[in-house]
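Remarks on the structure that follows.
One protein chain omitted, others in place.
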Amino acid sequence: MRRRASKQRVTASVPAGADVLEAAWVTALLALATTAILLVLAPPLAWWIARTRSKWRAPVEALTALPLVLPPTVMGFYLLIAMARSGPLGGLADAIFGAPLAFTFAGLVLGSMIYSLPFVTGPLTSAFRGTDAQLLEAAASLGTAPMPRFLRLVLPLHRKALVAAAVLGFAHTVGEFGIVLMIGGNIPGETRVLSIALFDRVETLDYAGAHAIAGGLLAFSLLVLTFTYRWLRP
Amino acid sequence: MRRRASKQRVTASVPAGADVLEAAWVTALLALATTAILLVLAPPLAWWIARTRSKWRAPVEALTALPLVLPPTVMGFYLLIAMARSGPLGGLADAIFGAPLAFTFAGLVLGSMIYSLPFVTGPLTSAFRGTDAQLLEAAASLGTAPMPRFLRLVLPLHRKALVAAAVLGFAHTVGEFGIVLMIGGNIPGETRVLSIALFDRVETLDYAGAHAIAGGLLAFSLLVLTFTYRWLRP
Amino acid sequence: MQLRVRGEVVRGSFALRADLDLALEGVAALVGASGAGKSTWLRLVAGFEPDAPALVEVDGERWQAPRQRAMPAHARSVSTVFQEPRLFPHLNARRNLEFAVHAGKREGTRLAFDEVVAALDLAPLLALYPHQLSGGQRQRVALGRALLAPAKLWLFDEPMSALDAQSRREIAPYLHGLCQRHAVPIVYVSHSLPEVLAVADQVLLAADGQVALVDSVSAFSTSFAEPLSGDDPGAVIHCRFQAFDARYRLSELAFGDAKLYVPGDLSAAGPEIALFIPARDVSLSTSSVHHVSILNRVDGEIEALRERGDSVLARVRCDADQGEAECLLARITHRSVDELGLAAGVRVQALIKSVAVRTGDV
Amino acid sequence: MQLRVRGEVVRGSFALRADLDLALEGVAALVGASGAGKSTWLRLVAGFEPDAPALVEVDGERWQAPRQRAMPAHARSVSTVFQEPRLFPHLNARRNLEFAVHAGKREGTRLAFDEVVAALDLAPLLALYPHQLSGGQRQRVALGRALLAPAKLWLFDEPMSALDAQSRREIAPYLHGLCQRHAVPIVYVSHSLPEVLAVADQVLLAADGQVALVDSVSAFSTSFAEPLSGDDPGAVIHCRFQAFDARYRLSELAFGDAKLYVPGDLSAAGPEIALFIPARDVSLSTSSVHHVSILNRVDGEIEALRERGDSVLARVRCDADQGEAECLLARITHRSVDELGLAAGVRVQALIKSVAVRTGDV
Partner (left out) sequence: KVAVAANFQAAFAELAAHYDGELTPTYGSSGLLYAHIVQGRPFDVFLSADRARPQALVDQGRAYGTFVYAQGRLVLLVNAGSPGPAWLTAQRRVALANPATAPYGRAANETLQALDAAPRRVLGMNVAQAFHFAARGAVDGAFVALAQTLAQQTPAQRYWVVPDDLYAPIEQVAVAIRGGNEDAAGALLAYLASADAQARIQAAGYR
């Protein structure tokens, strides 16, 4: 993380192009980290939701969707309170690492994870629900325990849904703004992401700069998405 | 729509409780309208994406995911440009209805639709991809044309995914903030939704009011979601 | 129904060539070993190989041709029973059947719901969902569903493989009757030659990447051809119904000037009856035999002997010639060949232990 | 292997009661009409009905008991061939088979990959995905997959229903051999009684909501019981191998002091050989018969006659008594009964046209 950049003198109004590259880098890191962690956590959760007959299924499923109904800025506000030194998460992190989560990259990842979770579990749950129970029985009859059944059968069966869910989570993290603004603190090189750089330009009426970032982001995303989605051939 | 409210003098401080109810009402209407329209548009789109072998499939799929990578505020910014009298959509609407789309409920619905589309098509596409091709062949062999095949076989087969996708879209519209802020104009009774009322309270340091709205929204959503998700029993 | 199927279906390293131009009538059996391409041929006719460079014409209507847009499967007046039941999992048996009733508006025979339910004994299953049905029950519902869809041609891919003999025995004559009453031909896939020789009016053979019509079922059945190696061969014989002996419950059939006695009343089976006589049920005797419970004895002359596995097949040309030479096959041991001095040209009496009637045991 | 299955499986309005306590050895056939509960019983043993209030004990190990947590399916050393192939659609045949090899660490016999591939002739299919396989090929891969999983008991639910006779004839002896070599018993579901009487060491009968062991296969086969109505009955006879006549390619089997001649070399089939003799292949004669290609003649006395459909079944107690009375069934016409004056107590010679050896034609 190029922390030195933040110490530099601020030149005129709009941050320069280097700043955008830096923000793009932070954004990519954030989205990758968030997606990677979600790809570990979400599939088991989605599988549990899709298969369990527990009475807790519906409440838990509702809970994973909850981050959706709060505006991200408000979510961010509450996360900020939780992640500050005085909050539960921040206090914990402070005690362990000597720094609260707020205004750090790690905090940003945590916040994005919470907010993007429904976009990853949602498609996965929908896909998992369609799993042919007969195949699971077949695997069990061969001696495969539930865990390897999940890893060796369910995940490969739904690899397309996994890719699609990962893309959704990734894209959403890239576009995420409210939470990042609230708990990130716009620190160049650490928590200043593209969406904020873009927002800054709109705020300062630098429309040319805004168009450039938005256009670049869209063009790049379109390319990457198209490329990724090619894999999902029927 | 109680348009007269917008004509009233805006008193300084924080809107009263009645205002929250009104905002809740607008929010519910907006989310319902958006979800209803998306439930008509998204399934055919998702089906096409999941089944076609056209080379346009990947680009189109990428395009539907694009609204995700732009921060909603920025999306809203561009939508505003499009929906203003001078923009393409706004000009069209102006020519037809005598009013541009910006700052109207209709405009809000359109914006939310665009923004929530990926959250509805995503899970649907993932679920549709898992459709057993053998069943489609069976239906065709009985004489069922593609359209009734979709309506009478595919949709009922994936009713759970439809419910899940609708819920995701609905919840997301409820929590949507950036676009509403940009193209809604915060007009009480027409475009002032809960997320904005909530945001206003955070901004004015009325944390008690914010906690109340957020808490109410969460509790209510948790209830509704849990109730809805009960239907998705495995 | 005039059916023309010409051309190729390529699936990976497997290619199936069809070169058929025939008048389908009644039941056409499509036989061949596992993997020979039977299902693939059905798929081509039904419209599920739209990209195959093949010609499919039915009664002069062009359904498919190379380098043309194929008519889609739903528009072809063909109803298929797939090798798997393929029931709609979210609908119970009744709604699965109703799906077919309301499927579409294409031309074709429509059977009555109640009739099909009664004939296939589906009434007790109507409320059950596919996952609640047993394998055989699923297959019966799938068959019923296909029958309820409008069609001018039925394609059945081993529609009774999961059924017990009793159900088969009940359903087979019903299908045969339908096919006659409504003049809807059936292409019936089976991997068992005796099974289909007993019911088929025509035989299509899938072998060596080809599907072709077998010229004469009778000649084919006694030709020593080993199309379905391992299967028990037999002969198909055409007879005329003569009389029913109510006391002994035997039908008397005429076969040239010989007579055959078959248990059961066949008076309704029509004046022309085709019988399938398995080679293993035919014994040969060099003198007249008495005091034996074998009623059917037909005189003839050995035309040829052929080793088959550990035993020998003998083709016996029956004296009861009716223009077309009718032959029987008998499976005998090497020792009998020696002991009885059997060879081509030797006169024998064929003792026919049992006889299967075409409309019966599918 | 000691197997105890007691209790009930309730599925909607259908309830299956099992009350079994038996020493499984070799092939146990599970027969019954479609919908009788055969698959349900297999599911119970395999562990897919964990909530059923039933007891399942194998070699003293308690797998399931009412009001206890059932041992999960994957931990039971049972490998199942389901009625449908259930191949993993995203894996080709080879990877499907390998899935079984690496499935888990439970106890049981493990067969060699190459051996199974060779025995089931899977080599040409290994690269293909399930949707590229024909129905019969899929079933063979599914069988291979089940064989490759570690197991102390195999449950096969109609594992060869989609195969042609040739494949069956090749695979059946292999399964039988496996079961002997590795001492892994097989429960083999079929809806065809003759098919299983020809191979089974034991018979389990599913009927009237019950699954119960049939006491003696021989006695059951000739008991006139009509468990699978419509099926061709027959008798199971136990013989000793005597000699193989290489010239005529006939095996000589001793049956009391009578002799039976069966095509093919049975010297490897063990000293004790069970034969299935279908009733329709047995004729009766009241005097000695000569100059006939029927080699096998057994003297005996009619014990009982029973009408069955349009013909008559005769149970003949053979003179060749070996302690346990061995009986044959013969299917004859009413007219023969009259003409030959057949009745209980009449002495006859049974002419046995063909004979199926247990390890042969499944």
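Observations on the model:
Letters A, B, C and D name the chains as they come in the text, with residue numbers starting at 1 for each one.
One rule holds for everything that comes next: a residue touches a chain if its C-beta (ideal position, glycine included) is under 8 Å from a C-beta of that chain, and two chains touch if they have at least 3 such contacts.
All values derive from a computational prediction rather than experimental measurement.
When the full complex is taken into account, the listed residue touching the unshown chain is B:202, out of B:20, B:110, B:202 or B:225. Within the set B:43, B:67 or B:100, the residue that contacts the chain not displayed is B:100.
Per the touch definition above, the residue from B:80, B:117 or B:198 contacting the chain not shown is B:80.
One of A:100, A:118 or A:175 touches the chain omitted from the figure, and that residue is A:100.
Panel shows chain B; residues 6-7, 9-10, 12-15, 77, 80-81, 83-87, 90, 100, 102-103, 181-182, 185-187, 199-200, 202-205 of it touch the chain omitted from the view.
Looking at chain A, the residues touching the absent chain are 6-7, 9-13, 77, 80-81, 84-87, 100, 102-103, 181-182, 185-187, 200, 202-205, 207.
In this section, only the chains that are shown with their structure count from here on.
Taking each chain's centre as the mean of its C-alpha atoms, chain C lies 26 Å from chain D. Residues of chain B in contact with two or more other chains: none.
Counting partner chains per residue, chain C shows two or more touched chains at residues 84.
Chain contacts here close into one cycle, and each chain has exactly two touching partners. By the touch criterion stated above, chain D contacts chain A in their complex at residues 46-48, 72-75, 77-80, 82, 84, 86-91, 99-100, 103-106, 108, 145-146, 149-151.
By the touch criterion stated above, chain A contacts chain B in their complex at residues 50-53, 57-59, 61-63, 65-75, 77-78, 118-119, 122-127, 129-131, 158, 160-161, 164-165, 167-168, 171-172, 174-178, 195, 198-199, 202, 210, 214, 217-218, 221-222, 225-230, 232-234. Residue ranges of chain A in contact with chain D, taken from their complex: 134-135, 137-146, 148-149, 152-153, 156-157, 159.
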